[in-house]
Structures are given as C-alpha cells and as structure tokens.
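All remarks here apply to the structure that follows.
Omission of a single protein chain aside, the complex is shown with its protein chains in their original locations.
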C-alpha cells in the first residue's frame, strides 16, 4: 500500500496520495498538480480517482486539472451543486488495487462533506484509515459557521452526529487523515502532530470530551473570522478555477520597473521577517511573513497587479505557488535583487518601530501608549495586557476608527508575525508612531509580566 | 512532533527519526548515518538519544558512529552483554522536547528486546506510538530461533507474553512502528503496508488470532533460515562495527583490471535483472538482483575482494551502501562501463537458460527434467510442482549432492529472482544445463497448471 | 555573466541559457521548457529573447511555448518562411544586461542559418563566444544535404564561406557553442568534448584542414541518412508544435491492458539493453536502447498508439520526454512492472540470439552465415568483416529483400546497440535465425580479427 501525505505549508493543508498495485487516488489535491504526477511516476501507478472531502473555502482545489491530465474521475459530496465531477453517495465503494474506499456522508462543516474510509483487503476487511476532511482534525473539529448564523446550531448538530455516529464507530484503531494541520485557519487548536488515530482523538481531542449538548453549544457559538478570499475560493471550487499548467512566470524587476508598476496601482507584499521589514520597506507594502503567507488573503486584491519583495529570490516559487493556492494569479513581478536594489538606487524607505517586551513594559510603565492586540478573540480572552485593544489583524483596515491616533501604538500578537502584518496595515492607512512587539504575548508571559483575562 | 520513517530497501529495515522542540531520537539507525544527520539539519534539532530495540542479526547498527558524531546517548536492552551504550530498564523514561519515551522490556525475539513507547505530552498523557523492533510486525511476529532449538519454546513464550502483556495493553489506538517491512528475512509474512495500529493488528495479524498454546507451538516450530552473515552482524552489533564515515570509494575497473582481480581470488556479484544476466555473464558470478541484494549474504565472503557487475553505474552507491549494511566493506571495484566493456574487449561469457512457465510445462510434459524449487519450506509446502525438489536458494551450495546432474534443471522460485540467484550458484559450482523459470510459481499458478501441496 | 549549457542526451542536442543582470536569452530551446524556467528562477532573471540558429530537422523546438510563458521575443533566420517569430538580419544586435548579442547570417546547413555572437561589454568589446548552431561543431561541420542533391554544392559552398568568412574571423580566442554534441545524427564525427574555441577547431577540426575545393567536394558528396521523423520536425518547427505543458501522463499498464492495446495496433518499443531484450521480449517490439533513443524515429508512427517496455519505470519520464523531443505525443502506456509482469502472467516471449565476437569468428570459420553490418556507409568503409552486407539500421525495413534468408544472420554495428535495433527490425518483419553481435566491430577489431576496407 502506497501512502503519502503532502503538506502545503502556506495554508496548512494536507492532501493524500494513496495507492495499491497499478492504481492510486488523491484526496483534496491542490492546484499545482505536478506533485501528484511525480508521485504517480515514482510509484508506477495511475491516478484513478480524485476524492474531494468538501467544497473547500480556504484554498483552490486542483481536481479538474488533475483529472484532465490523468483521466481520473472526480467524486465529491452532494452540496453545493458542483459544476463538475460526480457525487459519491453515502456508502459508495471504489476499488483501487487491493484497497476498498468507502464514502461516508459526514455533514457538519458543510452539508455535503464526505469522509473516505480505506480498507486494505490484502490484510483483511477492516478499515485502516479515514480521510476526514474538515470534519475531524487532530485536536480540533471543523468550523460550522459557513452557513451563516441561522444554520450554526443545525450544522453543529450534524457535525456532532457525523463524528459520533459515522466516524468514531469505525474503531479506535483507525488512522485519521484530516485535511489540515497545525496553523490552519480552519481550526485554531489543531495539534502540532500529524499522526493520530480515532482512539487517540477520543482520549485527547478536547471536542470529543464534550457532551452532545455542550459540543453543539460551544461549536455553534465559536468565533471565526471569514477572510475575503474565501468568497473567491468558494466560486473557484464550485465552478472550477483557471488552469494552472506550468504556473505563472514572474518578472524579475529592477527598482525602476517596480516603481512604474506601483504607479499603475500595484499592491506590494513584503515577505521578509518582521525585523528585516521594520528597518526599511517600500511605502504601503504589506508585511506577510512566509510562515503565514495565507494572511495575504485579507488584503490582496484579485483585480490589481501584485508585486513581491522577497527575503531571498529562491523563495519565489514557494511564494507564488502559495499565493496561487489561494487564487492569486495576478502576481506580476518581484524586486530583484530584493531591497538591496532599492537601496543601491537611493530610493526612500519607510520604517516601523521594533520593541522587545521588556522595552514595551518600560514604556507602558512610564508613558501613555496604546497596545493593539491583533490576535483572535479567543486568544485575547485567554490572557492579554491590561488596557489593550483587541482587533483581529485581518480586520484592521475595517476598524481603523477604533484606534486612537494621539499616542504611540504597540501592535502585539502571539509572537510578532501577525503584529508585523497588522502594523503594516496601519502604516498603509497612514497611521503613525507604530511599533511591532517582537516575541508578542508569549514573550510577555515568559517575562512574568501581568496578564489580564 | 517530527516523525520520519526511513526504509532501507535492501534489508527491508525501518528506522525512525522522531523529535520535538530542539531534540530528537533515532530508533535502530543503519551504518550510513548521514541520512539522520540530514534530517536533524532539516528539522533544526539535536539527536539526543539512539534507542536500539535489540542486538540485530540482519544488518549492522550505526549507533556508535551516530552517537560519536552527535553526542547522543545510546540505550538498548540487557541482553547480550553489549560492549557500548547503556541499558534501558523496563519502565525507564526519557524526555525529548514534549515527548516522553518509555522503554518496555519485551523479550522473545531475543531475551533483551526493548520496545519504546512515545507519548506526546503536548496533547495528553496517552501513548501515541510504539517502536516494537522485531517483537511485533505488521502482519507478523518476530522469530524466536536465535537462541537455538532448546530455547525456542521459552523464547516463544516470552514473545507471546511481551505482545499480550506489554504491547497490546497500550491500547488499540496506538500506532505501531516495527523494525522491518515486507521483504525482510525477519518475517516472511510482513504485510505490504507500513501504517497500522495495535488494534488493527489485533484484528488482522494472523499471530494475534492464536491462543497462547497455539502461538507458542507454531512459533517454536516455525522454520527459519540462518544466513552466514548473521554471525558477523551479531559480532558487529555487540562490539561495534568499523567506522563508516564517507563510505568506501569503489574503483571503476576496465575489463583488464577486473580480470586481474579475479585471478587474485575476487568474487563477483552481478546485480542485473535475471534476463540480462542469463544472456551473458562473467564466469562464476553470483546473480543477486538489486531488489533482493541481502541474499548476497549467503555467498559473499568477508575476507576476499568483492567485485560488482551493475546494470547501471548509477546504482553503485545504493549497491555499496546496501552491502555495507550487511557488513561488506571489502568491495573493491565495479566493471565499467558494465558488461558492455567486457563485450567490447572480446572476452568470453557464460550463459544461463531462460524459460517461461508455458515452456517449462511443455518440457515437463515431454522430457525428463529436474525442477529445483529454491523457495523456503513454508512456501514450498503451500503449493509446488509435482516432483520438484525443494532446497532453499541460500543453502544450495551445501546441498549440491542432492541435485541430479544427468538431466536439465529448471530452477524455480516465486517470481524468478531467487531462482536466478540459485541458478548462478549451481553454475558457479560447475553444474550444467541450468534454466531459470521466469515468473516462477506465481506464473505457474496464473497459468492454471497443476499444483501439489 | 550567466552561462549554462543544457544537454538533451537523447538527441545529443545542446541548448544554451545565457544571461546578465536581470535578463537572459535561450538558444535553441527544446519543447520541455521547464528546464529553462527553472534556470530563470535560480538565477533571478527574465528570459528576454529566444534565438533559433535554424529550422531544426532532428528535434522539436520549444520557442513558441517558451515565448508564450515568459513574454520573450523569438528571433531566427530568413529561411524558410517561418509562421512565427521575427527574422534576425545579419548584423542585428540585441542587448541583454551587459551582453551584446550579434546575429550573423551563416547559411550552409540551411540557407537561413544564424549564428549568435556574444560580447560581454562589462569586460570589453570583443566577442567572447559564438553559438554556431549546425554550422560548425567541435570536430565536425554541418551537413548540407537537406536541400536535395541539386543544392549540395551550393549549400556546401555557403557553409565553407560562412565558416571561413563569418565565424573564424571572430578570433581564435572565441569559445564555440554548437547545437550538437557527440552522438548526434547531425554530425558523426563530433568530438566527445564539449569545450572548445575557434582556434582549437582551426587546429584540430578535420574539416578546417581542407582547402576550399576539397571542403566543398567532400561536403557535397558526404553521405547522410534522412530519418522519416525529420519530415515531421520540419513541419513542427516551421509552424509550431502542439503545446507541451506538463507533458503527457502515461498509463502504467498491466499485461492484460497492454495486450489489448497491442491488438488495437499499438507499436512497442523496448528500451532495455540488448542483452536483456535478447533473452525474452514481446513479439514485434523494437529494441531501442536509452542511449540511442532517437533511433526510434526510424520506425515509430505518429498516428498509432506507442507502448513502452522499460528497464526501470524510473526511466519513464526521460523516455517520454526524449520521444516528445522528436515529436511523439502518442505514447499511451508502459508495461508495469516491466517484463516481470509479463512473465508472471505466463505470456509468451520471443528471443534473439547473442554472440560474442570470438563466437562469431568461430561460426564464420566453420559455418555459412550472413553478416549484416548496420552501420553507416562511412563506418562500413572504414573497416568491416570480409563478406558482410552493409545496410543502415534505420533503412532495414525498406531493404529486406537484400537479405538472404537461407542461413543464420549475425547483425553487427559498432558496439551492439544499433545491431540490437536492427535485429529487432528483422524479427519484426518475420526473419528468423537472427543474432546480435555484442561488442560489434569494436570488439572484432580489439580481438585482432581480420578487417576488410
């Protein structure tokens, strides 16, 4: 049995390539399908099926292009009304070499979610693993807010039932293969471990420790943000996205060419680490670190050129693929050789303040500052600096009026990455006297400074 | 949590690199330790411990060199009296980042076997996986014959108890990480799937379907071959093998240089596929296909130069590393460019007959042939050609007197690989009129020809 | 200055990726353009120009797809009437970073050939290297027979003048970058060294030792074969070939599926080495070794499915890319796992005899054999076995009537590869009693056997 788990770091997405004999199937492929073609070649198998667990909202599915390239058949759930592929009904079975794949209807995260149970008939007729999509993660469970406020209780109830009546009964000994790992926008508490079983989840997944009532109550009142790019993903995944092929070719740009594009309305994202960004950046850039590239979806347009400032041009492909996975095909160029070229041509830069937490503490003890906490509500509520304002980083540009402009602003998150993003949004909108707190609340707590709840 | 499974194809050995935070441990490393160093670098961790499940008999353990290179501490069981490292007592615990590793004494395969249970305290205090060494495989259980006939029952009893009293109680939901995969000499029935859990084994592993009495009876009467190289492995793994470093440098040899070495007593192994070997090979070569390179341990000496004939010189490193894993540091050269150079210099070759199974059937129907079945006794007993002689390939050179020399000999195994090896042994010892049956008994059965049991 | 030479082993084609600053150009790209995109990314440059030295006949040019993907402009000569790109007139100059590229009209191999002279203005205004296409090779000069017999003298004269009046005057110190290396069908005597200068060629290239009269005479009477696939290449390169994209996906086929395709008229090429092929192959297969894959162009159709038997499925991509480079987009599947699967399912094979040269000598001394020498006329004339028949391998199927069928046939070439191909053609056409002479005439000469001229 061939079993490969592929992680798309950028969106913490997991897809699976599973096979036997001359055949294989892929679960939830990304757009850059070359990785699956290479696995097929390496293992000497044909991709016979593409199984989708659901109409994803947080990345673009590559099923159509993969099916076209390989002749595979696509299967997915019965909601929404997909413009392509086939519906796998609850209980439908598929053969792939010695493997039997059984579709399970597991609504909740969306009404049409499917899980796929894999049995290896070469060793016996017991389920070996289950691809759970966004129904059940390692350490978390799917969000149920995509149907809007009115459906939250209904979808949460479905989710509870899918997990308890469909998935867990498969057996404690079944390996779980979810669609996301730690760092995903689809589950804040997903564990930083990618190997688990249903039994382990029963013991350790906080959601599986709850009663039906408590599960539904908490799930239906859970707070989630809805990034603007989700809308695009929903359309793409329902109708099929533009073909990806060899991927786009991005122009290496001199500072002059870069500046001309800026004047035409291009938007810049600067993927360097926050300290590098802070000491000098091109006016109006958004600072989106490589480790959290998906955050770009909160601010980047689909209808204007996007330009990149990279820490290293060898990260170009990873950056472009990452942004393509959330639908951005409008990247036109990257500054080459990075900021060095900008400095060499005597162009102006903007700067952002940097503070360590001891420095912040000292400021707060002696001066009048605003502390802007850009973490999620849950994170904020679990412990924050007394007097800080909580506005989620991705939502800052819609909440500028809530931020006082008459004193310095220290932007803080958990570690310094999202706060770097948030700070760049404030600067983009003309706010001044902004500082990024490196190390964030983790550092604040490590220093033993007081924490409010 | 970092989790990497490394497969040494040549000996179907599995080692594990598992880590968390800044630290990691390795279970049962091979000699070519560079692969672990590269993982440490990739993940940004230090190898803190090397855990050995037992004094292996079928490959050389790389613990000492890995410990020397990294500063790691070595732990193993209390039998035999190791010349290096520390003893992990039953219940001993080790911390590696957020992981807790607990040693379990699981005697049976050897008296000093250890299993290592891994708990991820970041998610809870329940075991997540267990490295079982040769105690429990996916689909099989360890052999218990290394203590000699007198200890078979005792060791088999221990094995039963280790599995049932120590390992299975960890929980159905625990992931199993054994020391061997399909194709190993340590378990003929190991499944062709490398992901499983204790619960799945309870349901599908044939050995776990047996009563205590039946288990001990079958295990203690199970037949196993003992390859001569095992003796060397036992010494190396007890005392520590020669350092491997960058590995040996093997000379690319012209036919002339190759021939000179032959005259000095060098032994040749030819790793080309059986059909390529059959149509022309250097006199006295052993045909050991890449996919079964470990078979070389039945015939290769440790005290004479070894020469290689490869299908492709790009397989040199894999071949040399493979043979080093079973202790052969005496490889001196390879024919370059392979057999082409031999033909170009007008040198003589020997040949071996090739038969398809329909051709064999026709011969047997009309002529007087010997069919020599070189599979294991178990395989032979599960179905063979009426009238065939069973002598295990590895033991042929000690059983030449049992083979009639007055008629053509068709050598057969399961598929054609071991029979190619066996045929080359016969030719090496001067027998004539030898044929390799391509496709072997699998083909014979597929053709619907009669099978005796 | 960036300078990368890319070798397409299969057709011994050389393309060049040369750049400076933010820009680069490619000379004579192949269809599988991903290799150039990867270089652009690695070096952080944009491909600004694609320069074609001529309308190639022996492989498919990837200019259009590369231009479409990158925005580059295509330049080529003024003959024939290309359906795409721009004409570079003699003396036209292009700037790429600090580089100046000057087009030179160098007719001869074709009337529209161009060479491209590169000057690195960062160090001075002297030519550094020249891309000569098929005008001048290392150790050889372009063929002049594509205009038909009537134009041979005229084109040969042009070639002489292009070399002597345009290229050599650039200076002895100029590095030469030709379009082919050793093994190409475009020049039998191309040196097995890929670094040279115009001065070195003046001293050591046999063609540059000749007087004008002698050059024209020899060049216009030189014998060349014209493979049927050249016709396809000419059309593709004039009009533009089908888009390549991610390349085709080839089905891994079971023996049953393979056999069904065969019955539908599929043609098989078997790329295993001759000895492997000889001991058992599927009826009617052509044996085309990986090292000479371009020979397939003599026998493969463009309008029927092609199937592959590979030595190793990891060679799939290289094989498919190689065949695509000569226009074959009609490969449908490969036997998986190779011939092993065929034998395992008890299917019939054909066989071919194998002889070493001492064995051939003995046969010829004592029996009546036909020796069929399938090398080129020039090779044959430079030394052959007394009494042998010379028919070029690629032309065998059109010359079957010239081969006696009443005695055994020993097929011979230089080493055993083309003779393996030739032997498979004879068997394909029903001839019997065929033997491939391993080591070929090289071995025959090395053995000291008599050679006729």
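Remarks
Letters A, B and C mark the chains in the order given here, with residues in each chain numbered from 1 onward.
Criterion: a contact is a pair of C-beta atoms (placed from the backbone, for glycine too) under 8 Å apart; a residue touches a chain by one contact, two chains touch by 3 or more.
Because the structure is a prediction, the values reported are computed rather than measured.
From the set C:194, C:259 or C:284, the residue in touch with the chain omitted from the display is C:194, counting the whole complex. Considering the full assembly, A:439 is the residue among A:29, A:77 or A:439 that touches the omitted chain. Of the candidate positions A:88, A:306 or A:339, contact with the unshown chain belongs to A:339. In the full complex, subunit B makes contact with the omitted chain through residues 22, 33-34, 37, 40-42, 44-46, 69-71, 245-246, 249, 251-254, 313-314, 316-317, 336-337. For subunit C, the residues touching the absent chain in the complete assembly are 1, 3, 120, 122-124, 126, 128-129, 139, 171-175, 191-200, 202-204. In the full complex, the hidden chain is touched by subunit A at residues 272-273, 275-276, 278-280, 311-312, 339-340, 343-349, 351, 354, 356-358, 415-416, 438-440, 442-444, 446-447.
Here is the rule we use: only the chains that are shown with their structure count from here on.
Seen as a C-alpha superposition, subunit B sits on subunit C after a turn of 180°, to the nearest 5. Centre-to-centre spacing of subunit A and subunit C amounts to 48 Å, using the average Cα coordinate of each chain. Taken residue by residue, subunit C touches two or more other chains at no position, since every residue touches fewer.
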